[in-house]
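Take this structure, written in structure tokens, and hold onto it; I'll ask about it next.
Showing just some of the chains, left in place.
Just so it is clear, A and B label the chains in written order, and each chain counts residues from 1 on its own.
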């Protein structure tokens, strides 16, 4: 089984760290290829960024299907390009939001999300509304830090997140938390361990771990998005040629 | 990774067929052990059956954790014993309903369930209400056939299901369907293929395939139910000794 991971950043500098991070989440018969974007926003933190990066992500998903990949994970919690790409390819595609949000319901009936900024919180809130899970979603909080700064001062992200997790348990009675950014690498394990140590054994959901598991599940089960839900228009008839699309 | 599968029937006669059926859904590093019940209802089709079989299923889940299994799948779409067992063990446990219902949202925003009887439809409707997914759930239909009869006449189950799938697309505009019984083995593939052949490419979700994928995901991600959501009471203090419970 071959999975393509698209990290929608303009840099490849995190790829090897991500590769290592992903390792425990994949089965022995799965291989992962990580790619990045050549143009677009440096990161996806607003609707503008999403519009700007979507066409290239879609192109790379179409390419992945042509190359014979079995599925694609777009490593971003705003699920950019996912809906559009589902109209164009047949292989399963997941972003960071849907798998984490749908899995949270197995673990908790009252959970929250931590995003990095108010702007990201808006994107995530709309995705939650679309996914129809607002009954369980207790709150969306933000740590108000730009993605690029997340890992600059060692230990700072850890502290900020730990404080936020404790506040969400106290003020909103959440019983699980979804990390709202795939850039929060390694944090789920750290936070789970710390919270257990202080007698508040909350589950912290890492979106990358869950998305990769979900994708493997879909591939093994032979499942993909429904073509009745994501109809495929015949682009040639409509004379649009901008984005390459596979014949099917 | 070792997974225990509990088929809550009083017979082991389907075990080898299920074993074969499961094979494509597990990774190479996963081993499966299938067990059955010694007492209880012959199958779980009512709240009475559920009450009657739950204690033995719980005991077997507790045993599985003691034996070192990494997770348990209770192969029944009424999710019997799942909530109770989550209070008692730390390893992840899934039934047939929650993973299938939560995954359907990735594939469709307007889907339905086919159950085998009105009685099962009631169990499943309550689970859907508890899971908070009613916004997407278009309908729950029943083929009104007892589980024991499902495989008696060759081709009959296929016909009945195919008719129902077509009606649900026409009358309820569903774009995906969850099979509401783990006894409908092999049907998802058959129905998907047939529906594609007649130009209605709907996704049919097999609860077993999805539950096993979900469980592997949880194990690899190190996730389990939240202890804040499923508190663990100290049974010794409360002097209850009926069901063996691990010290922890």
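Basically, contacts are C-beta pairs under 8 Å (C-beta built on N, C-alpha and C of every residue); 3 or more make two chains touch, one makes a residue touch a chain.
Quantities reported herein were computed from a predicted structural model and do not represent experimental measurements.
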Number of identical chains forming the whole complex, with 2 shown: 6
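Criterion: only the chains that are shown with their structure count from here on.
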Contact footprint of subunit A on subunit B as seen in their complex: 24-30, 94, 98-99, 102-103, 105-110, 130-133, 135-136, 169, 174-176, 189, 192, 200-203, 205-206, 209-210, 212-214, 216-218, 220-229
